[in-house]
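Here the complex is missing one protein chain, while the rest keep their positions.
Our next item is chain A:
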Amino acid sequence: MSNGGGSYNAQNDSRAGSTGEPDMGTEPTGGFFSADYKKHDDLKQMLDSNKDNLKLEAMKRIVGMVAKGKDASDLFAAVVKNVVSKNIEVKKLVYVYLVRYAEEQQDLALLSIATFQRALKDPNQLIRASALRVLSSIRVPVIVPIMMLALKDSVVDMSPYVRKTAAHAIPKLYSLDPEQKDQLIQVIEKLLADKTTLVVGSAVMAFEELCPDRVDLIHKNYRKLCNLLVDVEEWGQVVIINMLTRYARTQFLDPNQQDVVADDDKNFYGDEDEKDSEEEEEDEEKEKTPPKKPYMMDPDHRLLLRNTKPLLQSRNAAVVMAVAQLYHHIAPKSEVGLVAKALVRLLRSHREIQHVVLSNVATLTTIRKGMFEPYLKSFFVRPSDPIHVRTLKLEILTNLATETSISTILREFQTYVTSSDKDFVAATIQAIGRCASSISEVTETCLNGLVGLLSNRNEYVVAESVVVIKKLLQMQPDSHSEIIQHMAKLADTITVPMARASILWMVGEYSDRVPKIAPDLLRKMAKNFINEEDIVKLQILNLAAKLCITNPKQTKLLCQYVLNLAKYDQNYDIRDRARFIRQLVSPAGEKGALGKHAKKIFLASKPAPVLDSSFKDRDQWQLGSLSHMINQRASGYSPLPDFPATAPDPTVRNVEVNPWQQVPMPWAEKTHKKKAGKPKKEAFYSDEEEESESESDSEESSSSSSESGSESESEDDSKSESGSDKEEKKSDEEAESSSSSSSESESSSESDSDSDSESEPDTKPQKKTPPPKSKSSAKPKKEAKQEVSLLDLEDIDMSSTSAPVPTPASALDVLSPSLASDLQGLSINDKKDTAISVTTPMFVSTTSHELLHRMTGEGLAANYRFTRGTCIYSTSMVPVELTFTNHTDSPVSNIRIGEKKLQAGMTLQEFPEIPTLPGGGSMSVSIGIDFKDTIQPANFQICTQDRKYNVSIKPPVGELLQAVTMSEADFTAQQSKLTGMNENSGKASIPSQHNNSKTITSRISELANVAPVFSSQDGLYRFAGKTVSGGTLLLVTVKVGEDNSASITVNCEKMAICSMLVKEVKQKLSQA
């Protein structure tokens, strides 16, 4: 496009739609200001014309001015008119201009707002998105309310792309008007709950910019974020990982604090996947004997580490670095080593990346020496490295030096010393000094090497060696008098002040070892005193004073002479020093009380200097951060918090505890389509359709969402090609493709990277289907187990792995949950306007009740269990799982529900008839019962081929409920509506050992299917649920007093339920 217009430098070319070839010859800046007025008139005319290519040409030139940083603000009025242009390109360039200048011309900018508002309602998602983008980029405070409205509309937009743009708009709006923060945080909360990979990265970015300390917003999304991470675009990954690092530091225990469980060490190398899960199983076993093991890694902590590990293989250096810092900060010691390889790989990249990576590695090596030792050679310096890279490499090599590697390193250093770059040589010599001081074995060798360098032709090399030798000698001064002699001789030739000063200091300090040379040296120095540098003069004074004390006979006069010279020196410090020394060594008259102590003062033994890495103090910064790079606090840097001493409640992250709810099903999509399909009639553009689909996607349960997302996308493509297909045909096909993708998990033709990750939860519930051959599929199974174990449900664990009979999965069994989740999604849809939404249960009971004893049933036994999901048959039904077990040897056939004797209004949905149940086998089916919110038992008959048994199910009151989430504000608001008759309260005393939030929360959720509501008060616990059948709200409040007494309040319109629940809660809480 640009080639169609004038070139960047062509200012005077005013022909419209000019040449195709850019004019490269015009001078860079000339003619701009001279033709200024005329020029702008010219442009204005072109903008006012009604030919698109004239406008385009003008806009291109204006953008050129903007790009060069030239002022084009006086064209604002002329440009802003064109915001309505039909030509996309003109429009785009106008946007560019607007964003740049709107801040300066606020009044005029307002003219364009209406256009954007209109565009925000455009059926095309890309137009909506770009309108929102520009609108939010115009920094005009007057339009904040408009932006806020647009933003709120956009976060619930059907298109994930628009939602992503909305996430980007949040920080913009915040920087314009910080007072909107609270509202914006609500918006962020909504976006964080989004399940599309496109959106979450940006949502977390907004979260980080606005309210990085609101960890409570993350709890519910934590596991989702971990699971989606691999599929988020790379920039989002960086932001999410950084955020999760901080989150982990606040929520989990320090894995290195105490002795980590021994198994952790096992997965240093090798295939961690299997080990991980094994380890977790072990973890979980150990959890049963809690007091003995001091530390147990939280499964969520492990989840984060496991899910970030693949990202070490990202092509994006920033992602790799982010994972590296995550491991450094939150992983157990033994696992951090994993990141070394990836970091070393980055060293092949551009020099800037090298620089940053190396400085982070340098910090790492000060703390974790062993980690990079195998990669020692990768840090060898090449002559082509830029200077800062070389110094960093030297630093790292020095940090890595050990007894075993020191010989290799020293050999390298020897070659560096011959380099032509003097600064580098100096740095190398210092590095040698540090190695020598840290590794006592080689001190001698290094010292000899350095002494060898003293005869180098280059003075800087010699000087640097002298300084380093001085430091080394100070550590072990004995037995090195010949070196001191040698160096004293050097004082004649060497001119570098620092080196001279070092020699003088050394001779003075160890003058007893060179008793003859020292006075002579002082004599030479005194001769040349006035020409020396300041630091040398100070050392001459020192030397004089020391000699004067130890050897007054020879040097007293010399000392006087030097002191006299110093008295008239230009430098304050030297004059001061001279005065001070004179008082000490040659006290005038009787007052020299200090003189007695002169020896102590001057000849005290000095501690040897510690040669430390300059990167030692950098580990206070978060690795990989800007602050770490510049070694000072960058604005906006928040230090990583320390691990908490005791782990905060891990249950806050429990959201999707019910793994059965997440199976994507072929026909789930189908039913779904039919519902979602309705608005299609109004839909005009193909986009619209896609949006409605993707919208519903996001509201489905997480696992199925992206999968179906991908399908609907590609579907859309074909649609645009081939016009509109028949809806039915489409859904058939969809069913086909998604079923294939769930069974083959990855090889389906449509599967993309999303389906990869999705395959994990997908396979979970398919425990009964024949296991796929690939190794990877073994893993999800274990994971399923692990996830269950989060709840301590060993029973389920058992039954899922050791189900006695490999019954072929009854279609119903596998399919129902997703249908359920589908329906659940729909019910959320209905409730959209209120802030109360149905959530997954906190706890699912595993204990089953007896329905039919095997004696009564003549070998056929039946148990029932409340699964607390959403019933697949109707939302007003309570789902119940029936398990039939055949204790006889012969098969039982035709098991079904016979006559039902239900109370008025109650309904029961029966299960499809079980044709045969083999001897010794068992099978589970689900039924739904609408209890009409009463605890009346449901009586019915179970029939086999030849017998009938009367059975009854009596629901506990807690099972008539369904957990809902709401905000604290909503809770109190609803509670205030339910007073008087609708309130029931009681008191209980909680045994002190159970008086903690965890036990109370878990007990209540065990008792009744309610969800905890965030409470800002200590000792106040809130739970919310609604009755399954009537949908009436039920609120539980437990207030714990100081003396372990608790007052329980239940608010609900159904008074019977209310009073029963109070009684039960009372009982449950006071249990020992």
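Convention: a residue touches a chain if its C-beta (ideal position, glycine included) is under 8 Å from a C-beta of that chain, and two chains touch if they have at least 3 such contacts; residues count from 1.
Convention: contacts and distances are computed from a predicted model.
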| item | value |
| --- | --- |
| Choices "AP-3 complex subunit mu-1-like isoform X1", "Sodium/hydrogen exchanger", "Coatomer subunit gamma" or "Alpha-1,3-glucosyltransferase" - which one is the UniProt name of the chain not shown | "AP-3 complex subunit mu-1-like isoform X1" |
| Sole contact to the chain not displayed, among A:Thr415, A:Asn448, A:Thr856 or A:Asn894 | A:Thr415 |
| Full-complex contact with the absent chain, from A:Lys68, A:Arg118 or A:Lys998 | A:Lys68 |
| Candidate in contact with the missing chain, chosen from A:Leu151, A:Ala317 or A:Val880 | A:Ala317 |
| Residue, one of A:Ser49, A:Asn87 or A:Thr999, that touches the chain absent here | A:Asn87 |
